[in-house]
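A short worksheet on the structure shown next.
The complex appears here without one of its protein chains, the remainder shown in place.
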Amino acid sequence: MNALFDTRNNPKLVWAGVAVIALTLLVLPFALAQVGTTWVRITNFAILYVLLALGLNIVVGFAGLLDLGYVAFYAVGAYTYALLASPQFGLHLPFWVILPIGAMVAAFFGVLLGTPTLKLRGDYLAIVTLGFGEIVRIFLNNLSRPVNVTNGPQGIAGIDPFSFGAFDFSKPETLFGLDWSGPIKYYYLLLAVVLMVLAVNVRLQNSRIGRAWEAVREDETAARAMGINTTRMKLLAFAMGASFGGVAGGMFSAIQGFISPESFVLVESIMVVAMVVLGGMGNIWGVVLGAVLLSFVPEILRWTVQPLQEALFGRMLVEPEVIRMLIFGLALVLVMLFRPAGLLPSAVRQRELTDERAA
Amino acid sequence: MDIFLQQVINGLTLGAVYAVVALGYTMVYGIIQLINFAHGEVVMIGAMVAFTVIGVLAPYGWPPLLVVLIGVACAIPACMLVGFTVERFAYRPLRRAPRLAPLISAIGVSIILQHLAMLIWSRNVMSFPQIIESRTYIVFGAAITNVQIAILAICVLVMAGLALLVYRTRLGTAMRATAQNPQVAGLMGVDINRVIASTFGIGAALAAIAGVMVGTYYGIAQYTMGSILGLKAFAAAVLGGIGNIPGAMLGGVLLGIVEALGAGYIGDLTNLCRYDWLASLLSERCANGGHFILFGSNYQDVFAFVVLILVLVFRPSGLLGERVGDRA
Partner (left out) sequence: MQHPKISLTLVAAAVVLIGCGEQKKPAAKADAAMEVKIGHVAPMTGGIAHLGKDNENGARLALDQANDANIKLGGKAVKFVFMGEDDQADPKVGNLVAQKLVDAKVAGVVGHLNSGTTIPASALYTQAGIPMISGSATNPKLTEQGFKGIFRVVARDDQQGPAVASYLATQNKPKVVAVIDDATAYGEGLANEVEKTLKASGVQVLPREKGTDKTTDWKAILTKLKGKSPDAIFYGGMDATGGPLMKQARELAVKAVFAFGDGACTDKMSELAGAAAEGLLCSQAGIPPQAASKTFLDAYKAKFNVDPILYAPFTYDAANLIINAMKRADSADPAKYLPELEKGVHNGASGRIEFDSKGDRKDAEITIFVMKGGKIEPIAVVKGGKTQAYADFIKAMGG
């Protein structure tokens, strides 16, 4: 990783840092709840996006396969959860059963996408994955006929929240003298999941598989010559990336209680790609940073732009929504111009940068 | 038969629109291997500028064709200006950056252009001034309008003009050289920056023409109109082999026809009630003129993408593409 996490030279400092971060993460929701539960919700979505970005990072960052249809796996996970835990089919399976199923179904779809596209590279892969994402969404939007499976554009409502017996994640209650709102409970669940996924990612990156992916990314032909089964490695990347998306989708479903195909549009895919690239492809901590930034900045803008204008001009000249999008677009361009490898570039990528691009 | 012919005409017109937009993608890609994600927005800006100009001139009672031409004449420089600016500030500094950086930058530009357009032209759907009176001609039982004929003609003209430019002019030679190998072309005295900027300019001019075509054909303009059109046209460019000019044409027309025929026929073909042995299984649904349609017109966009994926699986570099990009 990088200097900040250099455990060899300064172990004590690192542990102190970890302790501070852990403590912050633990008290964060209660601090945020003082400002407003909205912020807890926003944080929860930020964690969901971290999950998604980490999943996509496996495909794009580790294995170097540009996937513009990643939201499809998110959708598959979300619908798997919704169909198995809602009045749609009258099924109400517990979440710890459905989430793994969702991950597996998403992984299956990952392989489904990966298999025909093994030979494709670069931009051709980009457009095919983009098409795949749209196809999945269109199917979800239209599988209400001839037999009603997904309820089409009407979406699925009344999705079960996560619960352990009587402990319901969506209901507010008072525990240990603290007010636990639904979003706060979900926060800790999401945090636990994201930490697990992070651990898996860190382990993966330095494993045989991780290095094989790196080899495939750098030079597929050479990788094959070195005895790496590139087909299997690519499919594995698609499947693993997809399964993270599937888990995130399932959690999204439960937190929202209502899903419809509108939530899984192309813009979502692009947003997740932007998070990965902005943060620094292939660098786990960069990707986390990218996801957190892109989740929070638009929300912060939503809260600041209007008061600011009223203070400056006495009235609203340009609506905050427009400014939010303009700044968002501008930020994407500027970050690319000044830090093209992302905010926290991966070491390998940095090395690549010094090489001729047109190799 | 006339229904089939009608669908082909529908598809051809739609395909011609895709093709002209796809040319913009493919030219830029051919030279610097960049997916100019913002190209769809440039088309939108072309439509909007023409919309404004035609709207202003319409009440004066000048000949309609002249007014539209003035509209195009204003839209082209406006789009070129946008194209040059975007290239200069958002793409040129990124030529040596990792592959995805210009792509993200392009996405950013696309968001910016869309919302600037919204500030200028409002968020409403606007009706494009219909000053050219639509006339319908019946050919072999199929209807074709004067606007459709014009679109097909312009599409062929643009194609021919572009071919002349690329294969018969100095700029074209420079463009092809840059596409082959920018370093060597630079050594041979080609001003690469100028060539690339010109490519963006030409692409933007084509976008302006496409914008006016779309506006006049469908009669509407809105600040969001560029994204879906851009996406389809991009798919068309890849289908034909991105970077390849005749390929963009072929891909566009093919995509248009696939969409039209797909929406027109697949619904009936996948109505399981028309197959006797299945109809008996589905007796309840098929009784009294009922139907059990697997894929109707609702899958129109899927047909396009499925064809795209199939073509790429069997011909990974598109129908007419020669080069296989070897960078991820």
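Going in written order, the chains are labelled A and B, and every chain counts its residues from 1.
Throughout what follows, a contact is a pair of C-beta atoms (placed from the backbone, for glycine too) under 8 Å apart; a residue touches a chain by one contact, two chains touch by 3 or more.
Small disclaimer: the values here were computed from a predicted structure and weren't measured.
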Report summary line: Contact with the hidden chain, among A:25, A:157 or A:297, goes to A:157
Query raised in the report: Looking at B:58, B:220 or B:313, which residue reaches the missing chain?
Result: B:220
Report task. Spell out, residue by residue, where the missing chain touches subunit A. Result -> 36-38, 41-42, 45, 141-142, 144-145, 152-155, 157, 183, 252, 256-260, 262-263, 299, 302, 319-322, 325
Query raised in the report: In the full complex, which residues of subunit B touch the absent chain?
Result: 3, 6-7, 10-11, 13-14, 115, 118, 122-125, 127, 130, 134, 136, 143, 145, 214, 218-220, 222, 224-225, 228, 259-265, 267-268, 271, 289, 291, 293, 296-298, 300-301
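FYI, only the chains that are shown with their structure count from here on.
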Report summary line: Cα centroid separation, subunit A vs subunit B, in Å, comes to 31
Report task. Name, in rising order, each residue of subunit A that touches subunit B in their complex. Result -> 60, 64-66, 116-117, 119-128, 130-132, 134-135, 138-139, 141-142, 145-146, 217, 266, 270, 273-274, 277-278, 281, 318, 322, 325-326, 328-333, 336-337, 340-341, 349, 352-353, 357-359
Query raised in the report: In their complex, what parts of subunit B are in touch with subunit A?
Result: 29, 33, 35, 89-90, 93-105, 107-112, 114-116, 118-119, 182-183, 231, 234-235, 238, 242, 272, 285, 291-294, 296, 298-299, 301-302, 305-306, 308-309, 312-313, 316-318, 324-328
